[in-house]
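As you look at this complex, bear in mind that one protein chain is not there, while each of the others sits in place.
Now for subunit A:
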């Protein structure tokens, strides 16, 4: 729906060359991959719901990128986008996800019993643990493309499903547009409230349309399980708690997700999933597991070590500031999480985080004591 040139018939009077975007100053996955020939092949296609290649790439055209940070530069408007525009998205996926081939199969494993350890990360260093993912409801268009009616449909289905959760997962939904001042302040204090996107990466893809209609936050009474409705994906599911018991966090994550999936199925809905791409989400970077499992951990010494970057790379981990993506670390405290999303199962990724963070904390203790960490250097995972 949303874009000016979706279904603009006049543009078909012009050649592909005349229509092809100027990507000469661009640095994102889409720009690396989209040749004139590919654009010519794809420009007259659309998904059944009417999403076109121009819709897919608009965010990448509008945001040339950064010389150091490679953004994706394209989004999906519905599940079929990944099929209809395979020619563009397969190489983008391959480039973004470490060589994942169009013929590869993705493994899903949400059995928390398969995780080894993870309940003993040192809370003197690991301040908090968190696992998040996203889920899309099959049959609905994704945030860049959905109509108001669909978005509201997603919201009401989600609220109904979440309303059936009980026990430790029992909770409440707060619609963004009906929130009271007090509720809003409480959610901000809890670090739960998400705001209207300001990032041009998101705005340019049409995800902020009609804000705050159909958006809201659900969380359990214990404040350890949280669901965002209709932000960048249909659902973002987050399990979190203070301290280093990642096992407990992952347990709750898997239990909660499985329950939610069951509840949706009872109502005749499934999540978008297939054996090649795993869980289908709006941004190609979140395909597969859509999982980011991480901790806030104090690493003032390790982070200054000249091999810090190399260590993280070998452990397949990523560092961020404690404000999340695109923030800097404050006071030696880092957000350390898995770098991968696709091609590894949920259990495998959280295992990498657990093992990797354990090692980093050990290194930190060594450096604190003035000892070397050379013998602790990991192999490339």
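Just so we're on the same page, contacts are C-beta pairs under 8 Å (C-beta built on N, C-alpha and C of every residue); 3 or more make two chains touch, one makes a residue touch a chain; residues count from 1.
Basically, contacts and distances are computed from a predicted model.
Missing chain, UniProt protein name, picked from "L-lactate dehydrogenase", "Creatine kinase S-type, mitochondrial", "1-aminocyclopropane-1-carboxylate synthase 7" or "Glyceronephosphate O-acyltransferase": "Creatine kinase S-type, mitochondrial". Of the listed residues A:89, A:142, A:157 or A:187, the one in contact with the hidden chain in the full complex is A:157. Check A:192, A:211 or A:308 against the missing chain and you find that the one touching it is A:211. Of the listed positions A:27, A:41, A:114 or A:147, the one in contact with the omitted chain in the full complex is A:147. For subunit A, the residues in touch with the chain missing from this view are 1-11, 14-15, 18-22, 47-50, 54, 58, 61-62, 78-80, 138-139, 141, 147-150, 152-153, 157, 177, 203-204, 208-211, 213, 267-270.
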